[in-house]
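Shown here: the complex without one of its protein chains, the others still in place.
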Amino acid sequence: MTAVLEVRNISKRFGGITAVDGVSFEVQEGEILGLIGPNGCGKSTLFNCILGQLTPSGGEVKVDGKLVTGLRASELNRLGVSRTFQLLQVFPKLSVRENLILAGQEHQGSMLSRLFGPSDAGLTEAADRMIGFFKLGHLAGEAAGGLSYGQQKLLDAAMAFMGGPRLVLLDEPAGGVNLTMLADLKERLAAINREKRATFVVIEHNMEFVMSLCSRVMVMAEGRVLAMGCPAEVRANPAVIEAYLGH
Amino acid sequence: MTGTMRYLQIALGVVVIAGLVLVPMNFNRYGLFILSQWAVMTIAAMGLNLTLGYAGQVSLAQGAFVGIGAYAAAIMTTQGAPLIAALVVAIILCFAVGWLLGYPALRVQHHYLAFVTLAFSTLAFLVFRNEEWLTKGIYGISNIPRPHVFGFATNRPLPFYYLCLGSLGLVSLAMWWLIRSPWGRAFLALRENPIRALSLGIDTRRYTLMAFAIGSALGGVAGTLYAPLTQYIDPVPFNLSLSLDLLMMVIVGGAGFFFGPFLGAMIAVLLPEWLRFTQGYYLMLYAIAVILLLIYSPTGILGILDRYLSERRTKTASALRAVAPSRLETAP
Partner (left out) sequence: MSNLFDLLVAGLATGAIYAVVAVGFTLLWQTSQTINFAQGEFVMLPAFLMLAAMQAGAPFWLAIVIGILLSLLLLGLGFKLLLVDPMLRHGVLPLAIATMALAIDIKEAVKQFFSAEASPFPSVVPAGDISLLGHTVSLQSIGVLVLAIVAVVGLTLFLNHTSIGHQMQATAQNPTVARIIGVPVERMILLTFLINALLVALASLLITPIYLAKFSSGEVLGQAAFIAAIVGGFNQVRGAIAGGLLIGVVDNLAAAYVSTQYRAAVPLILLIAVILFRPQGLLGRPEERTV
């Protein structure tokens, strides 16, 4: 079975610094892969290389068997790959519902239909469903800038799912979210993973979040893959423990 | 609260439109000329607002596009073609040129569009001046006829003013439609947060290019009205100064605000009249005023208004929140 995501020997150099050094891994459909590692180990850079925000210095990326290395982020998104951001990136002036419509509008129709078609691109229903799913119902018409941090994080995640993506890369989704919200978020992610067979790769520092949500965990250190396996294995791996303690 | 605001806005709109239609009936020839000029410049400024205010790109060629539209109208109508045909030609030509200029310039990150449009502005002026067989060069094209609209002649100032006003109305409706459509949402996204926009599948490059091409086409539309307004055109008005003037109009009114161009054009057209006593200094004073305005509010006059209103709104909201619990407490 073709892996949803195949990363072969990706590396990224910035002048003299090698941020990512020959990383390879695969993610199968329906998996939730956790990506952990001490600060500066190259996780976010790896994400940016996969997602088209940066051009890798070497290696290749395949989505569903199709070569996508170096494609622009918008093209990748239309192939079914989406992401959330570490630093919150919702559109504060738009309402929650409008944010979601925006997130979904490029995945259907054409430029012309978007120009001459209805103002909401026919997505109000889908947006409201997503709002319901993420339990943001009472905030649907509110400007996104007025939401609490945790609520904005939920919106961010919801936006990533609007286009019905095959693969979602989440960059520290739990960062700064309080415990109640966190439980909600984890539960919602697990639900989408089950119902839609959506595949996730999650960067996180919150160990409890990662270990309870992810089916497999990959550990990076200094730009390279240090360990890969199920949560229990990785947690017990002495090299991993050293990498964290050593920093 | 929003209901009353809405009602007020609509009432204000009706009053303004009625005013624009009825009041000028008492104006003399010159007043009507100024007002028509305002309407035409607003159309050009709206196009530039789309490029600058909504898509975040500087175009220094809007004046050249007005020139292309004006020459298209002048050449065609003096040969007997109806103005509407010139309008179609101007729109297609300006859109195409805009697209051709923008396509390479927007591939790069560096605000190259500003320089490319600067270069194009000079090039266009050279063509207007040199190609005498087409544009009559520095001698200009005179006796540009005014069109017949639905059988009505627009030779007199008042009917022509209504033509300009009506055109402004139509263009405004079209812009309103554009901004409310998914395209408008995409413009907002690419202006506020292009990285996020890309990650949502928005082809920022294509939308920006479209905004610039449409904006340029609107410059051409303004040009096709400019020619019959002045009834004589030569290359002189269509140089870099016009592009800069239009830019200032958008900036002063408020880039990215729908009514910014209306306000900016009003100020730009009326200012030389008000400041006539300062003789040659008015442009200098105006430029200094623009700089000061920019330092205080890069989003222009409407930006100041918007900030004031949203501060009022948050103060009201927090005031309401402060009152609410005490109300609960006093309940039995």
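Lettered A and B in written order, each chain numbered from 1.
We take it that contacts are C-beta pairs under 8 Å (C-beta built on N, C-alpha and C of every residue); 3 or more make two chains touch, one makes a residue touch a chain.
As the structure is a prediction and not an experimental result, all values here were calculated from the model.
Asker: From the list B:173, B:195, B:270 or B:309, pick the residue that touches the absent chain.
Answerer: Among B:173, B:195, B:270 or B:309, only B:195 touches the chain that is not shown.
Asker: Looking at the whole complex, which of B:99, B:112 or B:177 touches the chain that is not displayed?
Answerer: Checking each option in B:99, B:112 or B:177, the one touching the absent chain turns out to be B:112.
Asker: Which residue from B:16, B:291 or B:309 sits in contact with the chain not drawn here?
Answerer: Of all options in B:16, B:291 or B:309, contact with the hidden chain holds for B:291.
Asker: Of the listed residues B:126, B:153, B:270 or B:319, which contacts the missing chain in the full complex?
Answerer: Going through B:126, B:153, B:270 or B:319 one by one, B:126 is the residue touching the chain not shown.
Asker: Using the touch rule from the top, list residues of chain B that touch the missing partner.
Answerer: Touch with the absent chain occurs at residues 56, 58, 101, 104-105, 107-112, 114-116, 118-120, 122-123, 126, 129-130, 194-195, 198, 204, 240, 244, 247-248, 251, 280-281, 283-284, 287-288, 290-291, 294-295, 298.
Just so we're on the same page, only the chains that are shown with their structure count from here on.
Asker: With chain centres taken as the means of their Cα atoms, state the distance from chain A to chain B in Å.
Answerer: Here chain A and chain B have centroids separated by 40 Å.
Asker: So in the complex, which bits of chain A are touching chain B?
Answerer: Result: residues 51-53, 72-74, 77-78, 82-83, 85, 89-91, 93-94, 98, 101-103, 105-107, 111, 114-117, 119-121, 159, 163 of chain A touch chain B.
Asker: Considering only the defined contacts, which chain B positions touch chain A in the complex?
Answerer: Per the touch definition, chain B meets chain A at residues 178, 180-183, 185-186, 188-189, 192-193, 195-204, 206, 210.
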